[in-house]
Structures are given as structure tokens and as C-alpha cells.
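Only a single protein chain was left out; the remaining protein chains are all shown in position.
On to subunit A.
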Amino acid sequence: MSGGLTYFNEDFPVYSDLVSTINDQLQSIDNLHVITCTTENKNNISQYLRAKNATMTKYLIHLNMYLLHKLNYGNLDEFPIDQLIEDKILLQKIIQAQKKLQYSIDKLSKYQDTQTNEDDQVVDQVEKLSLKPRIENLHKDETIDKASNPNQKYVPPKLAATLSKNDLNKQKQERREELRKTQKKANLIRSILDDQETDKPKEMTERDLQQLYYGRAEDEKQIEKRKYEEDHMTRLPTTRDEKRRERIAERKANVTRLDDFQEFETINKVLNKGTKKIKKPLGSKLKGSMKKILKRKRR
């Protein structure tokens, strides 16, 4: 009993110092709170710090009481231990969250240092320029020592212009639009020239030849595929994309204009000319065992 108290008495001065520092910090936070009343974000951080320190002091007070109670052989059933546990858990969570807020807390403390108080007066407005980053605090490269290599020349970093992906896409789009414009113009002029009937032979461009020869202009991928097939004497299977593209191309080739339905009408007339609807015999739609049963019955 007395031994416990002696230990407590020995440690008490250290403990009292710690508690006094916590009190001082609380006061400084109060001052901070007053200074940073203008902006909302900083207000929340100062409130957080106040809450943290308040919970710390509360926990310490309760701990002290518990210790004294135990040393004096007090009835521990009456002592509210649940509150102690609650405070401890709260503190642990607060300290975990502090890691995320560390940057803004450091910023605040830096701001407090840079504040100029004339005759200990409080400054209301925030000066953004005072929160500039400091190049002096950048870590220097310890590998390069000037003392070891005094003749080392300064090598500036290599700078190269880089294109972002958005720029590339924009360039492609611009090129496509330019191509379309030129093609439209060329088609117009060609149509005008075609109307003028002359004996001169028509000039075949590369694209026309490709279309003639291969049916339609080929993509780079198709050209690559064709070359591979010819080199290795094999046929590669057609992918779903290729089939889809062929279907689309067929549709485009068949339809000249959206409002031109005459072709479809004539095609339908030609196809349906002289055809009669053939009635399917009974049971043609049946499958499997039912079909077999029908066959037996007919026999």
C-alpha cells in the first residue's frame, strides 16, 4: 500500500509537467481558433485539435482518480470504469484519423508562426502568399557530394516535348475532317467533269485501282492479314469484327441514298415474280420423336 503511494509520489512531478504542457497547448489552440475564424476548413481543424486535447485531459483525470482510488483501497464497483474505456477507445480512433489531417495541421502551425502580431494583436485575414512552399526545405541529393567531385560539371535535365493523348486524338480528328472536305470538293468537281462528255480516258487513282482489284479499299490490318496468309499458305479464321464490317459494307454498297427506295421495290418484284407460296406438309415443323410417330401412322 505505502509502496504504491511512494511510486506515485516519485512519478508525480513528471506527470504534473506533462499535464501543464497539455494545458498550454490547449491555450494555443484556442488562440488558433480565434485567428482562423474566417475560413471554414481551418475552423474545423482547430475544433478537432481542441476536442482531441480535451478528451486527453479528461482521460488523464479519470485515470488519476482510478489510481488514487485503488491505492487507498476504495470500492472500485462504484467507480465508472466504462467511461475510462470509452475515452481510451475514442482517443485511439482520433489518433488514427490524425495521420490524414497531419498536412493541414502542419500548414496551420506554419501559418501561426508566420503571423506578425504588432503589439500582440490578432490578424483577421489570411495571407495566401505566406503559405508558399519553401525550396530551402527540399531534401538535397546526398549521393552527389561536391567535396568528393570538385570538377563535376552541371548537367541540366533533358527536356523533351511530349504530346498528350488528347492532342493526338484531336490531330487525328482534324486530319479526318480535312480529308472529308477535300474528298467532297473532289467529288463535286469530278461530277461536273463527268457531265461534260469527252473522249479522254478517265484517270484511275490508287484507291480506284484498289477498289477494282480487291473489291473495296483495304485497311492496314486487312493488308497485314493478307500478307501473312500468302506467306504461310494458310487461311486465318474470320473474326466477328470482320463479319460485322462486311455486313455493314454490303448494306452501304446496296443503298445509295436513304430516300431512294426504288431499287428495293424493283428487286422485290423481280424476286417474287412467278413465285407461288408453297404450303408445307403437315408435321414439317415437328421434331424428333413426334415426327417418327407421325411417319409410322402414315404408313
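Quick note on the criterion: a contact is a pair of C-beta atoms (placed from the backbone, for glycine too) under 8 Å apart; a residue touches a chain by one contact, two chains touch by 3 or more; residues count from 1.
Rule of thumb we're sticking to: contacts and distances are computed from a predicted model.
Participant: Which choice in "ALA-interacting subunit", "40S ribosomal protein S24", "Serine palmitoyltransferase 1" or "Thioredoxin reductase 1, cytoplasmic" gives the name that UniProt lists for the one chain left out?
Facilitator: "40S ribosomal protein S24"
Participant: Could you tell which one of A:102, A:151, A:164 or A:234 touches the chain left off the display?
Facilitator: Reading the full complex, the residue touching the unseen chain is A:234.
Participant: Which subunit A residues would touch the chain omitted from the figure, given the whole complex?
Facilitator: Spelled out for subunit A, the touching residues are 213-216, 229-230, 233-235, 246, 249-250, 253.
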